[in-house]
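A protein chain is absent from this complex, but the other protein chains hold their places.
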Amino acid sequence: MGPEASPGFTAAELQAHLGGELIGIAPDRRLRRLASLESAGPDDLSFLASTRLRARAAQCRAGLFIVSAALARALPAAAGRLLVSDPYAAYAAASRWLQARQQALPPAGFRHPASLIDSDARVHPQASIGPGAVIEAGAEVGEGAVIGAQVFIGAGARIGERTVLHHRVTVYHGCEIGADCLIHAGTVIGADGFGFAPGPHGWAKIAQLGRVIIGNVVEIGANCAIDRGALDDTLIGDGCKLDNLIQVGHNVRIGEHTAIAGCVGIAGSAVIGRRCMIGGGAGILGHLSVCDGAVVSAMSLVTRSITEPGLHTGVFPLMPNAQWERAAASLKQLPALRQRLRELSAGARMPDPGPDGPSPQGPPANDSRD
Amino acid sequence: MGPEASPGFTAAELQAHLGGELIGIAPDRRLRRLASLESAGPDDLSFLASTRLRARAAQCRAGLFIVSAALARALPAAAGRLLVSDPYAAYAAASRWLQARQQALPPAGFRHPASLIDSDARVHPQASIGPGAVIEAGAEVGEGAVIGAQVFIGAGARIGERTVLHHRVTVYHGCEIGADCLIHAGTVIGADGFGFAPGPHGWAKIAQLGRVIIGNVVEIGANCAIDRGALDDTLIGDGCKLDNLIQVGHNVRIGEHTAIAGCVGIAGSAVIGRRCMIGGGAGILGHLSVCDGAVVSAMSLVTRSITEPGLHTGVFPLMPNAQWERAAASLKQLPALRQRLRELSAGARMPDPGPDGPSPQGPPANDSRD
Partner (left out) sequence: MGPEASPGFTAAELQAHLGGELIGIAPDRRLRRLASLESAGPDDLSFLASTRLRARAAQCRAGLFIVSAALARALPAAAGRLLVSDPYAAYAAASRWLQARQQALPPAGFRHPASLIDSDARVHPQASIGPGAVIEAGAEVGEGAVIGAQVFIGAGARIGERTVLHHRVTVYHGCEIGADCLIHAGTVIGADGFGFAPGPHGWAKIAQLGRVIIGNVVEIGANCAIDRGALDDTLIGDGCKLDNLIQVGHNVRIGEHTAIAGCVGIAGSAVIGRRCMIGGGAGILGHLSVCDGAVVSAMSLVTRSITEPGLHTGVFPLMPNAQWERAAASLKQLPALRQRLRELSAGARMPDPGPDGPSPQGPPANDSRD
């Protein structure tokens, strides 16, 4: 991981992998690592992909930059540059290429002697199974899949080709994960949804008979909880990216290529469209729908379905506490202020601002009935 | 899990289990599975429990419905119906009945050879212990309990009869879980509460000497964290239901049959009453009390004790971002607006709206001192 672990690479090797035009650097110049603008030294590769970082790039000591022609003039004159059309995508490709060179994955077909694979599980000969992993009867693990240490794969669950489950991922019985997915440590897929019927003796359990079905090329971060459906399945579409500590309730459906930042909670039976972006800590109430391309700001609560793409926000602005106390106090008196203003307007013979109209938000529901 | 896994059941078998009156269907008609109104086909059982779903039920192709007499007229004329007084409770019972028919639990008395049970632990002969489970000295596991793969049960902890701990649940030393509980994967019970004393060299650790005591028939979702008490115990009452990713701080006490949705955080020493409902992502500050029957909306922060049952809300309404920017800007100027209005009122010789009075909310505390 540290610099000493990196074998390094030449500018020509990088160009061979990424394409682009190499300028101002010898092709056989050896570079040590990919580094940020702040930390790169003369033997490092860095990148510039945003105009707002031009000033920082001008101070950067990197020996070679991935950059577009338009941004290249911001760089120090002596620095090498690999000109590409999309430097951010090229940086992403370079990062993956370098990781693959550095990281020793377990050999395909590896079975740790301390893994516990049921004789009725179908594990592809070219899948790799780590120490302490438990794979129950009827489960399937596809070709090239990498099952980390202490992973649990329940009865009848299916793990697609080349999917990587990091340490301690739990996949409950019957759930399915597609191909080329990456699930990080501690995430739980397929625990019971939160369903109870009220009754005279308290809450009666509703057995959760559905599954979780996850598409291809999905990434899920650490310590998430994706619940199985009550009757139908919980669905996560191809290409979705979920950060850490995310809760996905039962029967939720998430469209392709939607990205969800950390600590988001999605209540049961919500339907989220394709290519949405949900900011960190946001919440989506149950049974709502969010249209394709909608963007929800961090820590905003979606209390009604969103029908228009674009950014939606509901956050109390941060203030020094004394100012907040005044604003919060005024907020409580706001309806009275409106009434007073209405009276003043009448006295001034101005048109009345009219009634409040219906509440803009129903009360955020606390709904276990779905 | 899939349809192929289900042996199916007859209408008469269902009636024998649920009671009720069977109408418009042959008792020996075989049904395949319990399905939602959206996905049910002619060989499936569905249910209608809410007037707001009548239109959807009218389109449903299910062969048999669990329904009340009052709602039955909304169903397709040709569909079979099992008339019951509380169709939602009957659906819950049906779901549990079908799960029990489908799901193969480990046999009572099962000991996986890769489990690690201390010779001084008292595990009931009819409890089942999964692979990789660790049970330390002095721990007790009751009759019929099911301990999943890779579970950790610390020294002196007690697990009640018929309680199920799913994969990778951690129960720290000395904690107690009652009978008939269900704890989902990754949940941690009894880690240290967050207690430190400020000092000249930084925060000094306060050892957490209490325990977590969980009552009977409690369900806790995946990846929760329930902290042990500092001196007294953290208490969760009988019949409570907790969703995923919930934080319960040290010394918290939660009354019977309270339901808490996902991503809620409850700070130390809060006392929550019986039959409360806490919406997803809500927060409760430390040392507060919430009375019996209180309902807190999703993502609302409880900053003062709640003394009246019913729904309490504190959420900035979601808006298109441009509208939010205007509202947020105005909010900061609200105290100035009030002052201006007061001056105008004086000019118009209207009674003064009076002073602000004390702040309605103390500042949300950041209190590690308890």
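Letters are used for the chains, namely A and B, taken in the order the chains are written, and counting of residues starts over at 1 for each.
Definition applied: a contact is a pair of C-beta atoms (placed from the backbone, for glycine too) under 8 Å apart; a residue touches a chain by one contact, two chains touch by 3 or more.
The structure presented is a predicted model; accordingly, all values stated were derived computationally and were not measured.
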| item | value |
| --- | --- |
| Listed residues B:160, B:186 or B:255, member touching the removed chain | B:186 |
| Residue of A:74, A:108, A:137 or A:315 in touch with the missing chain, whole complex considered | A:315 |
| Identified contact with the non-displayed chain, of A:43, A:143 or A:256 | A:256 |
| Touching residues on chain B - with respect to the absent chain | 116, 132, 134, 150, 152, 155-156, 168, 170, 172-174, 186, 188, 191-192, 194-197, 199, 201-209, 211, 223-225, 227, 230-232, 245, 247, 249, 263, 265, 267, 281, 283, 285, 296-297, 299-304, 306, 308, 310-317, 319, 321, 323-334, 336-337, 340-341, 343-344, 347-348, 360-361, 363-366, 368-369 |
| Residue ranges of chain A at the interface with the undisplayed chain | 1-2, 5, 33-36, 38-39, 49-50, 86, 88-89, 91-93, 95-96, 98-99, 102-104, 112, 114, 130-132, 148-150, 166-168, 182, 184-186, 217, 219, 221-223, 238-239, 241, 243-245, 256-257, 259, 261-263, 277-281, 295-300, 311, 313, 315-321, 324-325, 328, 331-332, 334-335, 337-338, 341, 344-345, 348, 350, 353, 356-357, 359-361, 363 |
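As a convention for this text, only the chains that are shown with their structure count from here on.
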| item | value |
| --- | --- |
| Centroid distance [mean C-alpha coordinates] between chain B and chain A, Å | 24 |
